[in-house]
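The complex appears here minus one protein chain, its other protein chains still in place.
When the chains are written out, they are named A, B and C in that same order, and each has its own residue count from 1.
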């Protein structure tokens, strides 16, 4: 059973497991891959695949949000990114796409993100996406939610994503009037996705705010430095499973309100997607993997939001390389490489077939093996 | 005892162990190496060594199947490989042998395997092997068994190998009429080897189909990407030991029907062979190691069957290098390198002698130590 | 609970955990970063940050001790270092700063430290620091405490640091009259910091000597070779937590005497600082990280005291590189790199805010996760 380890006299730590530590285990039944569905539905919004984009300027522009939506996923534009700071950020994105020295990139990111947000641009970007005919989702940070949400909502979005590295249902402040998530969400009449969080309790509290979806994880990948800078490292298999327990308990507590879990962190391949869902996620949030698509806004470069923090950046800069294929090929194949980065959801579908499951919800019950850590 | 670990609240995983995690432990007795036997017998077919070839075109041509058979092992021709798609695949094999860019190899594999299977060639290949005077074994995938088996059987094989990455006794399909393994095998009058599988339950169900041998594992080696693409990774020590438990229970259930376990995956050296048998295998399936023999069909290149999948390839391409020695030297030595890749079965024999065991069946009881993971 | 593992029949070992093995876990509350305090107070001496310098000549000169003190930390001059062996060691420091061959550095260190200590220089250095208007702390080894302490105390220091790689409260000698720490400290009227130590019992005994602070750890970092030379390796998370248990028990035993724990070893980033405090430390001792500041005495080179031992050196020599920034930037940012080596205490402050804690003492209670080892 779950280890609580005494790391020293009287000081305990819970063991946590990463997606790399586990693998899914085929059961005694197999199934035709064509009989398997990867559909996902959040509130009234249906999706062909359980795929949400991490709201990074590296991958999410109005155009790429539309493209992802048309292919059956959910794009998310960052209301605090370059598209709302600059009338036309394409030159800056081109410059970032052409950086070839990782060392100087942090300073340049800090500079370009020092430009103030222009609220009027938010409306413009939202209208552009809406015209694309897809579900419109915009991300705002908890700190700026009270200031920016009215503009965002006026512009007419379908889903609001309130996302910081770590969001709690109870932010304490002696200076500002902090955001009361529960009251804020109760006043809205659109579904809200909120996170990230890393444990059962925070997940449960975030569910109790009335959110339709909770983001699990801090979006960490190999470029993230949340661990070295803050000492925070999230074992995603454990974080997802714990949040799934919160989802079950909240379902019971409310007599049937199902809150979706969106796993954000440690997901780079179709195998990782299968494992995240096998741990209990309803969908995955993809960051760097989407930067490998042809036509990605930053030409293949990748960075986290936190990588541009003015005083405490927490993420490296991945220099742009050649794209792996079109966005469609990335999501649905065919793959012409065996590394699990192409045909991401075809890989998920096949994993489900090999294990005998028909849909994403069922696949959350797949057996797991722990062979590392 | 066996750990069932709670990786998160209410979500468990069983711990699994790889062959690398364990080692065999000499007991208080030693034995002369000349007193040790590595013989193996499957149904009516005796072999000098417990060695089955993985049915990859990289190592198994009609000629190399004959050569392995004459040296005391069991070669297996793939009924869905290049030899049944092309009248004369030697040019293609030469081309693959000369590829020196791993990156382009996947596309080329996808192209050459796009050629349809020509059933008439199956008979021709079987006849050629039969004329070589060795036990004739042919591999077919579960999907094509109903279509191809009649041709194969007509050609007169000794053993039929029904092998996919993962095979279950219960394949569910809403569109095709799926293969019912139990009925299919009952109707045959030749021994069938079936697999791969990875757990106790699937192994037991496959035994109940009437198979003479069950393949344990998915053939994973360092070129395999089943893990990154599908999230499936098989800890072989555990998989073999669990299947051995199924063999014991099935033996009891049937009052004496012994089903052979053929371990397929993670076996590259004589030490690995010793460990696989020490975990309970009756024989090992060798893939990449056989590609190191002089005269290997693809000149030393290596790839998995799944590496040529048209939409979701799951295996890299190992570029051809210099051969390590003749097939005989590979199997029986003498070795002039200390890396465990030459004299594969001489190494097994010596390991058995150092631990005091006389034959393969006895050696399944050798003590193990766990010093990794 | 804590594992006592039988590594062989009748021989046990306790499991220990390194800072890298653990991470801190955000709780359900978050807090404004401006509401968080990193203040620390040792006896009558207040500090803005819980930062003590490791007394290495590579980072601690009279000038840099003053600089650190003015920035709110505690600098420590080594009474047995180059500044008390040479009237003017700047030439030697410049030479060490210019060494570019790690291999020869050990011999050169052995040579320059072969020069005898000149007690009269101790007074001079102390006066210089005192004139800088900061808290004056000087380090002496247990072996030389009886000889050098009078000179040091006469010079008028605020804090005495008695530090060896490993210090015990009970040193046994058949030849010398060993230092009786308890009697020695009782006779002093200034606070003493003593260490390092690595376990509960030694920490408790050192507390009972009357020390105001106890150093936990042997200062090991990636340049240390205490492990390969002596077989001694300190899992710092465990060592700190065990010493914190000794602090609690001593607090109870004395009805309220609080002894501060200063963690020395394995701390290179702001994340490490957060973890060390999360395990129970009151402050951290920084060695190599301070060598990255502009104007560091050895120009960026780094070595341990033990690296210059005449017969058994235990530490490599880190060749000088470019500085990372000013000492102020190192401690307080802003960081223009995401690797956790700049803005060390801004990183700590943000980690505390993300976890909802207000001060260092409270933060010792933060939850931990164990996801390695």
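What we mean here is this: a contact is a pair of C-beta atoms (placed from the backbone, for glycine too) under 8 Å apart; a residue touches a chain by one contact, two chains touch by 3 or more.
A quick note: this is a predicted structure, and the numbers were derived from the prediction, not measured.
Across the complete structure, the visible chains that the omitted chain touches are B, C. Of the listed positions B:271, B:297 or B:316, the one in contact with the omitted chain in the full complex is B:271. From the options C:87, C:100 or C:176, the residue with contact to the unseen chain in the full assembly is C:176.
Within the set B:26, B:133, B:295 or B:321, the residue that contacts the chain not displayed is B:26. Listed here are the chain B residues that touch the chain not shown: 1-3, 15, 17, 22-32, 34-35, 200, 237-242, 244-245, 248, 269-275, 278-280, 333-340, 343, 346-347, 350-351, 354, 356, 367-372. Although one chain is not drawn, its touching partners on chain C can still be listed: residues 3-18, 103, 106-107, 110, 165-176, 178, 197-199, 201-202, 205, 225, 227-235, 238, 307, 310-316, 373.
Everything that follows uses one rule, which is that only the chains that are shown with their structure count from here on.
Chains making contact with chain A as well as with chain B: none in this assembly. Look at the contact of chain A with chain C and you find different residues on each copy: under half of the numbers used there are shared. The rotation that brings the Cα trace of chain B onto that of chain C spans 180°, given to the nearest 5. Work out the mean CA point of chain A and of chain C, and you get 40 Å between them. Look at where the CA atoms of chain B average out and do the same for chain C: the two points lie 57 Å apart. Chain contacts: chain A has residues 3, 15, 17, 238 touching two or more partner chains.
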